[in-house]
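Only one protein chain is missing from this complex, and each of the others stays in its spot.
Up next, chain A:
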């Protein structure tokens, strides 16, 4: 909605800068003594960061611990292991369908993301720059679509998917995920397109470029950071999606990682924890690596979509 707050934030600065760079002020942190900062800043911060990161440490540790040490917490200290094993990963890769699930997830995420980005680029460009009659209304409706949660749509969508004969096929997810991704990435890209000067397009129009050429040759190259942000965020959302995948897929080999781990790995076995955690770790790793490379884009996607 156009009347939401549109505070312009230096998005890239969120990760690196501490204070606004607007007036080059140092802030007043130098007034605080070290012991005081220790108690008011470092202590609470380290507690929160510890709590936020501990589950990952635990996940990783469990994934490499031998089974005997996992269940015997008295003879071995549970917080560390001196003889890590890759047995759980081995079991995962060679004795289960895990590579298949990883491939499914990747395939669905890439296809759905690609489809949504193409659709959103066209829609965002039309809303921001073609400004056809009712563009603002359509923009508002797309924002509303962002607020419709999957958990009230999965039941009717299941019947729709069944009617179209898509049940238990990756196509069901590839076609339904864009409903989550398009509203988000359209809003994100609208923000980016707004920052591209009109004059560039006017020049191109005078030189006889069609709207399509303007979009491909002028707007898109200038909006690359926005495209990367949208791509990464969409990809993460796809990877994370659960309820559609749980509802629309049935056969073991077609499942995506999150659904497969919850449904196929959870059995009565007390020794399941190692491979379960290995599976969770291996499933999160691609996203964490992607995130490590594109932190700034990620943050700008997250904060950008909220602020537009």
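The rule is simple: a contact is a pair of C-beta atoms (placed from the backbone, for glycine too) under 8 Å apart; a residue touches a chain by one contact, two chains touch by 3 or more; residues count from 1.
The criterion applied here is as follows: contacts and distances are computed from a predicted model.
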"NADH-ubiquinone oxidoreductase subunit 4L", "Cytochrome bc1 complex Rieske iron-sulfur subunit", "Transglutaminase-like enzyme, putative cysteine protease" or "Sugar ABC transporter permease" - which is the UniProt name of the missing chain
"Sugar ABC transporter permease"
Across A:68, A:155, A:203 or A:253, the one contacting the chain not displayed is A:155
Considering the whole complex, which of A:171, A:228 or A:302 touches the chain not shown?
A:302
What residues on chain A make contact with the chain left out of this view?
3-11, 13-20, 22-23, 25-29, 37, 41-42, 44-45, 48-49, 51-53, 55-56, 58-59, 62, 70-71, 73, 78, 115-116, 118-120, 122-123, 125-127, 130-133, 135, 138, 142, 145, 147-160, 175-176, 178-179, 182-183, 186, 211, 236, 239-240, 242-243, 246-247, 257-259, 261-262, 273, 276-277, 279-281, 283-284, 287-288, 291-292, 295, 298-299, 302-303, 306-307
